[in-house]
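Every protein chain of the complex appears in place save one, which is left out.
Then we have chain A:
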Amino acid sequence: MADHAHGGDYDAATGKTTTGHSWDGISELNTPLPRWWLYTLYGCIVWAIIYWVLFPAWPWFGGATKGLLGWNSRTVVARELDELRASRSAMNDKLAAASLQQIEATPELLAFARAEGAAAFAQNCSPCHGAGAQGSRGYPNLNADRWLWGGTLDQIHTTITHGARWTADPDTHAGVMPSFGRDGLLNKEEISTIADYVRTLSGNAPDAGADLAKGKQLFIDNCSPCHGEDGKGNVDVGAANLTTQVWLYGPTKADIMHRIEVGGGGVMPAWKGRLDESTIKALTVFVHTLGGGK
């Protein structure tokens, strides 16, 4: 039974008093804290009160109390961001001044551009092109070495700056594949014949009994204006190179037939105005050094 009498007893064995708490006859000695420790506690209390007054502390209607210093974490972040920009400005200026080729040839600039490009890519490009720039059906894989609009540094730079089929930018890449099937330009059988021929361009096997000679003729009549007679495409109009193993919409005959049926092409926004020049340059170098750059 705990006995909570006020005050304590004198303990002869130790010469100390007890706290008055006793359990089953065992009582607790009063061994006080040292005074400096007590003062430290008081000091902390004073500190806490000053803190309440100076900093945001108490929940209140319409937000916490503001505190006399007016400190808040948003302004701190804003200031730190400004400091960060200032600290990067020297390198950013160098990036803006150098040509794309110079950036790639200078290890220091290349490392900086790749780091900044990777960050900008994650923020702006990864929603369509994927976190690793691996793309997906209809969204080009930027690691691969087949380019719709060209894979040199300058061509990539133009594509990022003006976008593709982005009507708001007058300098954007233009060129749309007609909907050969849907608009009645070709019938189902002709499309199938062309698809068989197109698959042979990249070394894939056509269906058994395919009329490749007819397919080639149809290809030359309908497709070669953009894709070229050899099927190697044309970066000026975004016509894909059909002789490679890289397929934006899939390599099967059904994939190819569907593409001839509906035509069209992906849209990419123009980044000029949204991103500054040094960021676009960094992105260009980043994409170019992903492995597929020409």
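The rule is short, and it goes like this: a residue touches a chain if its C-beta (ideal position, glycine included) is under 8 Å from a C-beta of that chain, and two chains touch if they have at least 3 such contacts; residues count from 1.
Basically, contacts and distances are computed from a predicted model.
Here one chain is missing from view; checked against "Cytochrome c oxidase accessory protein CcoG", "L-lactate dehydrogenase complex protein LldF", "ATP-binding cassette subfamily B protein" or "Sugar ABC transporter permease", UniProt names that protein "Cytochrome c oxidase accessory protein CcoG". Only one residue from A:A13, A:L33, A:A86 or A:A254 touches the chain missing from this view: A:L33.
Across the entire complex, the residue among A:L68, A:L84 or A:A111 in touch with the chain not shown is A:A111. Only one of A:N124, A:S224 or A:T244 touches the chain withheld from this view, namely A:T244. Within the full complex, the residue among A:A64, A:A131, A:A168 or A:A205 touching the omitted chain is A:A131. Touching the missing chain, out of A:N141, A:T158 or A:T172, is residue A:N141. Although one chain is not displayed, chain A still touches it through residues 5-10, 17-20, 30, 32-38, 104, 107, 110-111, 114, 130-134, 141, 143-146, 203, 241, 243-246, 289-292.
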